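A single protein chain has been omitted from the complex, and every remaining protein chain is retained in its original position.
Entry: chain A
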Amino acid sequence: MARDPVLIFTEKGIYCPDGDFFIDPWRPVARALITHGHSDHARPGHGSYLATAAAAPVIRHRLGDVAMDTIAYGEPRRIGGVTVSFHPAGHVPGSAQIRVERAGEVWVVSGDYKVQDDGLSEPFAPVPCHSFISECTFGLPVFHWQSNAAVMGQINRWWAANAAEGRVSVLGAYALGKAQRILTGIDASIGPVLTHGAVEATNAVLRAQGIRLPATTQVTAGVDAASHPGALVLAPPSALGSVWAARFGPAAQAFASGWMALRGVRRRRGLAQGFVLSDHADWDGLNAAIRATGAERVFVTHGYTSVFRRWLETQGYEAGIVATEYEGEGLDAPEAEVIAPPAAEPTT
């Protein structure tokens, strides 16, 4: 009799029948294994949560007092008929790929990942497997990232030039991951660093778990361009152009995101400056990561799934698509809608 596959795709999310658990489910379930704390992966309402020790504090911070069990990277744990373990995904601090093994057959769910070392997150580690479920947020060959150091250099030069002209620099970055990656990478000697409350709350959680970040000042009443001339302000992307940002006067504004690789996206957002900085793998990164798993079967999710699946088929993989309810890369602003192909546009 044929057994169920190790993992199956249900309307609640990725499910393991032999372990009776879900991975990053989007509907409430009894038992959830969570790759990382971004809102499209760690949803409220589950009976119990299992995440890495480094990911757990942010999840607790976001979801409150949930039934949370933690696990170390690489630690095998038996759940029902399978063994699971969590491995660094390089996406944000504590982010994991989840490995599920049943009688020698190995499946890996990538969660969100990048292969580039960002100087903050535990570096991505390829996990050999038979079946790999990979995100493909940037799964088109137009996305090629520069090195972390190169982009940090661009941000430093932009900030320094603005400071020299007496302007504040407001940089939009997702509050979990991107903002702290930038904090870690910039040259803090250029000027004071201010943070939006959403960024500072995440900073506090990460600092409390032992991650070292440069000194920051949260923007509160009285903190503005006059009190902190030439400052760099880290804020969620939604704060760009907002009333909140108006206190900094004629500030330079920029957004750090992989989408900034596309001129049209940057222009539609009305931004003079974009930094191409992503916590997801670029085209070459996705292909290299998939190759490194040695998997023969690849399921793709989150992003340009149909195109990427077709590409993988031409590369000799058996490929499929995992449909998800949520698309988008971040804590604050789902970006997928910005670049939805025109054919999919509603027109009424």
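The criterion applied here is as follows: contacts are C-beta pairs under 8 Å (C-beta built on N, C-alpha and C of every residue); 3 or more make two chains touch, one makes a residue touch a chain; residues count from 1.
The working rule: contacts and distances are computed from a predicted model.
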| item | value |
| --- | --- |
| Missing subunit (named according to UniProt) among the choices "ABC transmembrane type-1 domain-containing protein", "DNA ligase (ATP)", "Pyruvate dehydrogenase E1 component alpha subunit" or "Branched-chain amino acid ABC transporter permease" | "DNA ligase (ATP)" |
| Of A:L262, A:A281 or A:A319, the one touching the omitted chain in the full complex | A:L262 |
| Selected residue (touches chain absent from view) among A:H144, A:R157, A:R207 or A:R291 | A:H144 |
| Residues from chain A at the interface with the omitted partner, ascending | 140-144, 261-264, 267-268, 270, 272-273, 304, 307, 310-311, 314, 338-343, 345-348 |
